[in-house]
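Note that one protein chain of the assembly has been removed; the remaining protein chains are unaltered in position.
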Amino acid sequence: MQLGMIGLGRMGANIVRRIVGDGHTAVGYSRNAEQIKEFADELGDSFQGATDYPAFIALLEKPRIVWVMIPAGATGAVIERIAELLEPGDIIIDGGNSRYHEDVKRAKALRPKGLHYLDIGTSGGVWGLERGYCLMVGGEAESVAHIEPLLKSIAPGVAAAERTPGRTGEPSPAEQGYLHCGPAGAGHFVKMVHNGIEYGAMAAYAEGLNILHKANIGKERDDQHSAEETPLDNPEYYQYDIDVPEVTELWRRGSVVASWLLDLTAGALHADPALESFGGRVSDSGEGRWTVDAAIDEGVPAPVLSAALFARFSSRGESLYADKVLSAMRKAFGGHNELPSK
Amino acid sequence: MQLGMIGLGRMGANIVRRIVGDGHTAVGYSRNAEQIKEFADELGDSFQGATDYPAFIALLEKPRIVWVMIPAGATGAVIERIAELLEPGDIIIDGGNSRYHEDVKRAKALRPKGLHYLDIGTSGGVWGLERGYCLMVGGEAESVAHIEPLLKSIAPGVAAAERTPGRTGEPSPAEQGYLHCGPAGAGHFVKMVHNGIEYGAMAAYAEGLNILHKANIGKERDDQHSAEETPLDNPEYYQYDIDVPEVTELWRRGSVVASWLLDLTAGALHADPALESFGGRVSDSGEGRWTVDAAIDEGVPAPVLSAALFARFSSRGESLYADKVLSAMRKAFGGHNELPSK
Amino acid sequence: MQLGMIGLGRMGANIVRRIVGDGHTAVGYSRNAEQIKEFADELGDSFQGATDYPAFIALLEKPRIVWVMIPAGATGAVIERIAELLEPGDIIIDGGNSRYHEDVKRAKALRPKGLHYLDIGTSGGVWGLERGYCLMVGGEAESVAHIEPLLKSIAPGVAAAERTPGRTGEPSPAEQGYLHCGPAGAGHFVKMVHNGIEYGAMAAYAEGLNILHKANIGKERDDQHSAEETPLDNPEYYQYDIDVPEVTELWRRGSVVASWLLDLTAGALHADPALESFGGRVSDSGEGRWTVDAAIDEGVPAPVLSAALFARFSSRGESLYADKVLSAMRKAFGGHNELPSK
Partner (left out) sequence: MQLGMIGLGRMGANIVRRIVGDGHTAVGYSRNAEQIKEFADELGDSFQGATDYPAFIALLEKPRIVWVMIPAGATGAVIERIAELLEPGDIIIDGGNSRYHEDVKRAKALRPKGLHYLDIGTSGGVWGLERGYCLMVGGEAESVAHIEPLLKSIAPGVAAAERTPGRTGEPSPAEQGYLHCGPAGAGHFVKMVHNGIEYGAMAAYAEGLNILHKANIGKERDDQHSAEETPLDNPEYYQYDIDVPEVTELWRRGSVVASWLLDLTAGALHADPALESFGGRVSDSGEGRWTVDAAIDEGVPAPVLSAALFARFSSRGESLYADKVLSAMRKAFGGHNELPSK
């Protein structure tokens, strides 16, 4: 099968590599002729490239399959442009991190033109080339079925994890690492919640490791103790110098919290045991916010996912005004002075 | 009635002033002879002072009433020392901020000596002289009854608030501003929860005002926007320059969130509209922690009170290691670099 | 001054009563002729009514001032209908609980017709007639200035609270209980955050009182103790039967957490000490959700306000599926059975 890819950044490039490696062919679009050339050198006959859209479209077999893999902010305009060049029956895929609201709107806008639209939430990050990508697909069933050979090649495949006890017979798509989740937007919806969970799970580890990291607080001499904090009732219980990097390595085997995130954490802490290469300002990329928004719309509680999100905001200093309000109140009723120093 | 007061700091001194102003007499202990003299000059015949414990005890009428009003860390030793000098039937009061666990232990230790022990959680801060102190009392009913004339003088009195609809007849002690809450420790337990609520309510205002404060975020030019944050979908909805000090003043009249804390906040924001005199590192004094500990022991949820407590920890930079762990994970799976700069 | 009021429910009716009581006149619209008649009987010459829009409009002096005070869901359609009948220079006010996004859109839509639009967040609930309404106003300054005589009559007035120390001279509008917060939507934005704070403060009290309520948990015999819970390490610290209604009354005087919400809570607990008339399913009316949405858009942390919101969702059983997932996990790794019984 042939795939057209717009965007040959890390994700797009590696998806192309996976399908070509599995016997498919690809057409790539990039404004950068040099990049196209390098790619052609690497992939040989299985790859053709173009630096303008009409040429790119002309290289595609009908019905064309165009996967757009560029930053979410630019995706809308590119899809509009491409849609003008495509013909009824062609398929446009947004594999980036668009908010699923956009998918609902785009699918509706493209339908009168006879164009099919799929949204594919794609997880795997920098490891996808090696591990395969977990694919969450939204759109019409016919189009999903049409591109299934490509999905199989991009996804990790059933061997990537031990089979779930009780599952038998032909592995389901989910077991192979891709799933048609529902109509337009369903793929990005599931990907959004996936990332929301990721925020929560990451914060669970981070908070726990912080507790281990401070387990020696009872060793501080009292006169060194900050006046800002209540003195410890029981310093004898906080005399531990825990080797946090080794603990994360330990938990990888046999524990309930073993996970891929933990594998990565153990690797990061092995490479930089004191985390000196990080500043502690944590970004967020939208999906965590949208997940909490969705929880609120649905009226379901998400205290853990929202706490994880807000901790990132706080890490960037965004609670400063609120904190000053607290200090102002404390001074007003109790005469406490919490002066500028931050 | 006569009250012995150990500790003539702001709280102890103002309690003495209130009872003397209401016709009682007081004996004060302080190591500072100058302070005693000033106090005697101010209060005249109604006040006697001493700079050592035996002299202090000798000035008290039996059964002696000794109110200890010193920092929680020092209270235990002073009570032990005083208890050696007192006689069966005397009453010791801890009016400070001890953890209620201490009260349970102290009452038990003093009982065999025939000494009575009361714990009195005292709210009112720097405003108590004028407004009266809200008194939460724990201990045996007989001792509470004995000192009731003093409690009435120290408390705000029924006129301090409009009478609750439906209440008739002689005002209850609670309506006068003091309450026997239960056996030893009950006073500090109720005071502890009071402060826990205070943390939560303060945080509610602080978070809300922060949201008002940032309501102009849509005015930022996109290219100035931090790469750390998801761009706003809808900048047109965040174009407000809210005058936060005026809003706090506004809400004092007729709104659902009118409160004494809001009165103080409005005052603080009037005096320092940009909160320039505060650094945003917020201390905590123990009760908030103990309240969450109690919730956990009881198995009742306290998500708001604990979030308020943790926000104070975060304001002091205590999430830094956790935040670095998050950055390390993000780099490991997504290649994101969040470098030192904090 | 004359005010036209669409919607003579509790809020609309009481606003009319306040302005008429202060010397203004009012024209009311209601489909219910009986209601109009009763109102005319009550208010005499100062009130005229109509049961259809053209008649209502005809009774108004130019420039007309039309205050729409109906459920948020119906407001949009009514404003559209009314706008067709009004003339350039007339003023439409939405005094209900619309999301502020609507105000931004409506003001923009009405501007080409020469109509002025104000959004007025109105706090005061069932007590507004007596206490006055706290008014948060958004829109163009000219229109706000034009209706200021009405705002003064509806608001509580400066005497409703003690003056903030440091404020002198002519009381500012905020001190009188109304405030022009900014352009279209600013009134409802400030009202939204007000309600968000209300959620947080309410939850702070509710959690604290729950901790007091369960302070006797140490009295349970161990064999009665639920297998679901960890046994208490220290039952001796949970032997208190706290009189929660009296505690809420107590805190009204002299304490840091004194507030109007506490006044109401003390009243409610006096009337129904065991809260038997309540089921514990707590509704939410939108503003709490929107406040958290705004915090997320702005990137500022709101852990307390969101925890308060999610606690309401949970009170309605909306965490059930999540809880079952937890039980399923616990069974899978630990063999724990948490069977249907809820």
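Before moving on, here are some points about what is shown:
Letters A, B and C mark the chains as written, and numbering starts fresh at 1 in each.
To be clear about the criterion, contacts are C-beta pairs under 8 Å (C-beta built on N, C-alpha and C of every residue); 3 or more make two chains touch, one makes a residue touch a chain.
It should be emphasised that the depicted structure is a prediction, and the values quoted were computed from it without experimental measurement.
Counting contacts over the entire complex, the absent chain touches A, B, C. When the whole complex is considered, the residue among A:134, A:150 or A:275 that touches the unshown chain is A:134. From the options B:144, B:275 or B:309, the residue with contact to the chain not on display is B:309. Against the chain not displayed here, chain B makes contact via residues 256, 289, 292-293, 296-297, 299-303, 306-307, 309-311, 313-314, 316, 318-319, 321-322, 333. Touching the omitted chain from chain C are residues 10, 73, 99, 125-127, 202-203, 205-207, 209-210, 213-214, 226-231, 233, 260-261, 264-265, 267-269, 272, 275-286, 289, 303, 307, 311-312, 314-316, 318-336, 338-342. Hidden from this view is one chain, which touches chain A at 100-101, 104, 123-125, 128, 131-134, 136, 155-158, 160-162, 164-167, 172-179, 181-183, 185-186, 189-190, 193-201, 203-205, 207-212, 214-215, 217, 229-230, 232-234, 236-243, 246-247, 249-263, 266-267, 270-271, 291, 294-295, 297-305, 307-308, 310-311.
Throughout what follows, only the chains that are shown with their structure count from here on.
Shown here, the protein chains touch in all possible pairs. Comparing per-chain C-alpha centres with the mean over every protein C-alpha atom, the closest match is chain C. Mostly identical positions are employed by chain A and chain B in their mutual contact, as over half of the interface residue numbers are shared between these two copies.
Averaging C-alpha coordinates per chain and comparing to chain A, the farthest chain turns out to be B. If you average the CA atoms of chain A and of chain C, the two centres end up 38 Å from each other.
The geometric centre of chain A is 44 Å away from that of chain B, both derived from CA atoms.
Contact of a single residue of chain A with at least two other chains is seen at positions 289, 303, 307, 311, 314, 316, 318-319, 321-322, 333.
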